[in-house]
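All protein chains but one are shown in place.
Going in written order, the chains are labelled A, B and C, and every chain counts its residues from 1.
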Amino acid sequence: MKIFHHKVSVHWGDTDPANIVFYPRYFEWFDQSARLFFDSVGLDWDKLGEKYGVVGLPIVEAKARFLAPCKFRDELVVESQITKWNEKTLEMSHAILKGGLRAVEGYEIRVWAQRREDDPNRLKAIPIPANIKAAFE
Amino acid sequence: MKIFHHKVSVHWGDTDPANIVFYPRYFEWFDQSARLFFDSVGLDWDKLGEKYGVVGLPIVEAKARFLAPCKFRDELVVESQITKWNEKTLEMSHAILKGGLRAVEGYEIRVWAQRREDDPNRLKAIPIPANIKAAFE
Amino acid sequence: MKIFHHKVSVHWGDTDPANIVFYPRYFEWFDQSARLFFDSVGLDWDKLGEKYGVVGLPIVEAKARFLAPCKFRDELVVESQITKWNEKTLEMSHAILKGGLRAVEGYEIRVWAQRREDDPNRLKAIPIPANIKAAFE
Partner (left out) sequence: MKIFHHKVSVHWGDTDPANIVFYPRYFEWFDQSARLFFDSVGLDWDKLGEKYGVVGLPIVEAKARFLAPCKFRDELVVESQITKWNEKTLEMSHAILKGGLRAVEGYEIRVWAQRREDDPNRLKAIPIPANIKAAFE
């Protein structure tokens, strides 16, 4: 299975008065890495709609555990991989590495979904095509 | 001319390691106040399109001067008013008040614009209707 | 047990190109509500240090499930309560309500911690005092 690495610099505005990264930022970096990971295997995030009729990959669950604080000027790496394929959802795990050590670990669960025919404002999960899964092998 | 007041609380994640509001946040609060001001006079920001054929009110210029630092837990007021009507643009001035004193002052210039017929990806400024101006008197 | 409600407006900058709230924002609102909840019971977030010798309440884990999308202009309520007291950590659960329905639900686990005497850059979890727990009853 492929592993993706996304580099992130901790900027001044990412940190709080305790000079620790404000934790929602980590989820922003998870989200960035998820998109870039898809891009890297030829599945451009913003073209999934026209190619597969889906509305991107909406998030259904996200979790993180914060193991060590990150600070202003830290240079981090988000290490991402798909750790579980369900029929209609996938679990992408992310670890944020600081000097090689795990500062944060977590995951996102995202759903392969299209608009409902009877109500385009609502979504319906559909099976993930085999070639999507294969792209990450 | 009408004056609009928008209350803002400084939260933990708005501040930097020096416990001072990270300055782009002030522009976020300017933007919030601009939208809420329009709402308050019956011009819902997201309905300008269907009513007037415009694409909202794109920003063309923004400026701020930072007079005094704001900190975590400060309760602020954004005081907004339209200080200049040009044919196709407006200038909305904002002051951020902390305990009645001006901590920040600035403005946004926004344009009344619609999509070009020959290229919908590009915008064309058009004259601001009289009733839009009248709504702020 | 006390329940706290924190009102949140979805502003233009909170939403993504699909006009859905960018999910890290929900964690920002969780964090805001956690602080305001503590404030509301007389435990000012930024005075915990001087009163109890702790470094605030660092986050150790956060999770959310996204049940329904929130959009620009939605008026939301974050409903927060402490759902578990461990010896040195607490679990605060949050639900984000949209028109009374649960759009997001999740929790934060936070630790009662002080700086280590031998290394002030590192933290040591310590037992949560009884009067802290009592303040939420």
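To be clear about the criterion, contacts are C-beta pairs under 8 Å (C-beta built on N, C-alpha and C of every residue); 3 or more make two chains touch, one makes a residue touch a chain.
The structure presented is a predicted model; accordingly, all values stated were derived computationally and were not measured.
Asker: Indicate each shown chain that the hidden chain touches within the full complex.
Answerer: Contacts of the omitted chain with visible chains: A, B, C.
Asker: Looking at A:Gln32, A:Gln81 or A:Gln114, which residue reaches the missing chain?
Answerer: Answering carefully, the residue with contact to the hidden chain is A:Gln32.
Asker: Which chain B residues touch the hidden chain?
Answerer: Residues 18, 20, 22-25, 27-28, 31, 55-56, 58-66, 69 of chain B touch the chain absent from view.
Asker: For review purposes, identify every residue of chain A that touches the missing chain, sorted by number.
Answerer: 9, 11-13, 28, 31-32, 35, 45-46, 72-73
Asker: Would you write out the residues of chain C that touch the absent chain, in ascending order?
Answerer: Here the touching residues of chain C are 12-13, 15-19, 22, 24, 72.
Basically, only the chains that are shown with their structure count from here on.
Asker: Same or different: do the copies chain A and chain B touch each other through matching residue numbers, with over half of them shared?
Answerer: same
Asker: Could you please state the distance in Å, as a whole number, between where the Cα atoms of chain B are centred and where those of chain C are centred?
Answerer: 30
Asker: As a quick test, compute the distance in whole Å between the mean CA positions of chain A and chain C.
Answerer: 23
Asker: Counting in whole Å, what is the centre-to-centre distance of chain A and chain B, each centre being its mean C-alpha position?
Answerer: The computed centroid separation for chain A versus chain B comes out at 32 Å.
Asker: List, in ascending order, every residue of chain C touching at least 2 other chains.
Answerer: 28, 31
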